[in-house]
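Take a look at this one; I'll ask things after.
Omission of a single protein chain aside, the complex is shown with its protein chains in their original locations.
After this line comes chain A, so read on.
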């Protein structure tokens, strides 16, 4: 399985994402610059965190119109796994691949620390390696992670089990219903504010994020490799 890490001007978690996939997960991975016009040959798409285009106008608003995003949308429609972390999540929201929008953190402060998440749905291609309701520790680092959507959208997220991760005990940013990560209806696009790529090795404080990447690979192998 081969992953693409999309790099925008201002991305700053791209190297962590690359490292997580290459060295900890042990899969093929390549950086793909934002003005590339093809994602042929990639089986999974990763949108890393950072401050694409300096967060000008709104987080993710300008990145959403880059050339490569047309290909990301095509890949999502084709059912390929697409993971957006932090700024990557914000870009997926702006692109309309996921419902809702981000507001400034309730505290107005940039927060950067490990948080506890609850696995609300372990029946997705991103979360099948976790136990249902398992509490995991993954770091957050953002100033705009205060997820919002209207009541109709929230009801539909709940009804379709699209809420994959919620903040456990403490909600760091004021997000609606403690939402930390959601998928699209089809379940192949996940956006999350916490950084699983920063939690892939006990040496740096925890490896709870690694299972997320392993889940994607397991799903892919089961559907693409004979006798897997």
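Following the convention adopted for this analysis, a residue touches a chain if its C-beta (ideal position, glycine included) is under 8 Å from a C-beta of that chain, and two chains touch if they have at least 3 such contacts; residues count from 1.
The criterion applied here is as follows: contacts and distances are computed from a predicted model.
A.B. asks: What name does the UniProt record list for the absent chain among "BlaI/MecI/CopY family transcriptional regulator", "Phosphoribosylformylglycinamidine synthase subunit PurS", "Tripartite tricarboxylate transporter permease" or "Fe-S cluster assembly protein SufD"?
C.D. replies: "Phosphoribosylformylglycinamidine synthase subunit PurS"
A.B. asks: In the complete assembly, which of A:14, A:55, A:71 or A:94 touches the absent chain?
C.D. replies: From the options A:14, A:55, A:71 or A:94, the contact with the absent chain belongs to A:94.
A.B. asks: With respect to the chain omitted from the figure, which of A:52, A:87, A:105 or A:219 is a touching residue?
C.D. replies: Hidden-chain contact among the options goes to A:105.
A.B. asks: With the full complex in mind, choose from A:57, A:112 or A:135 the residue touching the hidden chain.
C.D. replies: A:57
A.B. asks: If I consider the whole complex, including the chain that's not displayed, which of A:10, A:174 or A:206 touches that chain?
C.D. replies: Considering the complete complex, A:174 is the one touching the chain left out.
A.B. asks: Looking at the whole complex, which of A:27, A:75 or A:149 touches the chain that is not displayed?
C.D. replies: Spelled out, the listed residue whose C-beta touches the missing chain is A:149.
A.B. asks: For chain A, enumerate the residues touching the unshown chain of the complex.
C.D. replies: 57-58, 61-62, 65, 93-94, 99-101, 103-108, 146, 148-150, 174
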